[in-house]
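Right, subunit A next:
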Amino acid sequence: MTTLEVRDLTKTFRGFRAVDDVSFTLSPGRTVALVGASGSGKSTIARMIARLVKPTSGEIVLTGPDGTAVPRRRYRDHVQMIFQDPFASLNPFHTVEHHLARPLRLHGKSPAEVPHLLERVTLPPEIARRRPHELSGGQRQRVAIARALAPGAKVIIADEPVSMLDVSIRLGVLKLLARLQREEGLAVLYITHDLATARHFSDEVLVLHQGRIVERGPGDDVLLRPADPYTRLLAAAAPNPETRFRQGGPS
Partner candidate 1 sequence: MFLLKRLCGVTLAVALTAGCAASGGRADDTLVVYTGQAGDYQLNFNPYAPTQIEGPGTIYEPLFFYNIASDGPPKPMLGTAFEWNADGTELSITLRDDATWSDGQKFTSKDVVFTLDMVAKTPAMNRTGFRGTATATDDTHVVVKFPEPSYMDGPQVLGQLWMMPEHIWKNHSSPATEVNENPVGTGPYTLGDFKAQSFTLKANPAYWGGEPAVKQVRYLSLSGNQAGVDALKAGSVDWQTGPIPDIADIEKNYPGYKAITLPLNQVALFTCSNAQLGCQGAQTDPAVRKAIYYGMNRTQINSLAFQNLNTEMSPGFTLLPRDNDLVADGLTDRLAPMSPDVAKADQLLTSAGYVKGGDGIYAKDGTPLALTVKVVAGWTDYITALETLAQQMLRIGVKLTPQQLSWNEWADARGRGQYELLIDSVEQGPAPDPYYTYSYFFSTATTAPVGQTATPNFSRFSNPVVDQALAELKKTDRGDPSRQRHYDAIQVELEKSMPYIPVLTGGVPTEYNARGFTGWPTEDDLYAFPAVWKRPDASQVYVNLKPAGR
Partner candidate 2 sequence: MTRSPKLVTGLALAGVIVLFGLLGPLLTGDPATIRDSGLTPPGGEHLLGTTLTGQDVLAQLAHATRGSLWLGLLVGVLATVLSGVFGIVGAYAGGAVDEVFSLFSNVVLVIPGLPLVIVVAGFVPADQRGTSTIALVLAITGWAAAARVLRAQTLSLRNRDYVAAARVSGEKTWRVIGVEILPNLLPVIASQFVFAVVLAILSEAGLSFLGLGAADSSTLGTMLYYAQNGFALQREAWWWFVPPGLVIAVFGGALSLINFSIDEIVNPALRDRVRRDGDVVASDPAPPEPDAVLTVRNLNVVYRGDTPVHAVKDVSLTLRRGEILGLAGESGCGKTTLAYAVNRLHRPPAEVTSGSVMFGDVDVLALEAEELRRFRWVKLSMVFQGAMNSLNPVTTVRAQLKDVLTTHRPEMSSAQREERCAEVLRLVGVDPARLGAYPHELSGGMRQRVMIAMALLLEPRVMIMDEPTTALDVLVQREILDEIKRLRDELGFAVLFITHDLPLLLELSDRIAVMRDGEVVEHATAEDLYLRPHHPYTRELLASFPSLTGEAGALTR
């Protein structure tokens, strides 16, 4: 199975260390959540893994199912990304068909698989003919997920995949991701600023602060019993009605 290991990843922009010595491993069937405030370097890590941004130093090693390193040109067969804004990540000019058929073709698969891909993300096949502006936010994000799956990728980088969606459909998309991860043995990096979903949808939580990982561990450990002062601050800042109505009075 495919494993992605990030070792001592660092990115500096004009002397500013946006990502500072970050290491972690994405392994099949597991979701790693990367949480942090905006500007903490989350997206830069995602973009480095997606090979959109070159790391200043450090390594990203991808090991294939046969246990050998995946060659560079096959990298994208294995690692794909889901972007934050489904309104921006689909080209308004092209149909859903185009968005899915292209990656299929690029990775040596038949465009005939489009209906199947749509089915995997629980979208009806007739949606292939539509253009992005004819779809709802949730549908778009499902198309985006299907696009990431199209090359047959086993490592998925999901950069804030639901933060731009209406609250009532967020869970649906997250659940879809979780199901795919479970059923297809994907390795998922879930990037978010929402601690609650991070806790519930991941096996491991990494807390990022100013480019560094300040705390890591299983979700419940990190978020319910934070050791790092920054994690504590973050946990306390999230709106939580429970503190007001279940545990007596406003905080």
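Selection criteria: all candidates are chains of the complex that A comes from, given by their letters.
Convention: contacts are C-beta pairs under 8 Å (C-beta built on N, C-alpha and C of every residue); 3 or more make two chains touch, one makes a residue touch a chain; residues count from 1.
Bear in mind that the values here come from a model prediction, so they are computed numbers and not experimental data.
Only one option in 1 or 2 touches subunit A in this complex, and it is number 2.
Contact residues on subunit A toward candidate 2 in their complex (touch as defined above): 37-39, 47, 50-52, 76-77, 80-81, 83-85, 88-94, 102-103, 106-107, 144, 147, 150-151, 166-168, 170-171, 174-175, 178, 193, 195-197, 199-201, 223-224, 233-245, 250.
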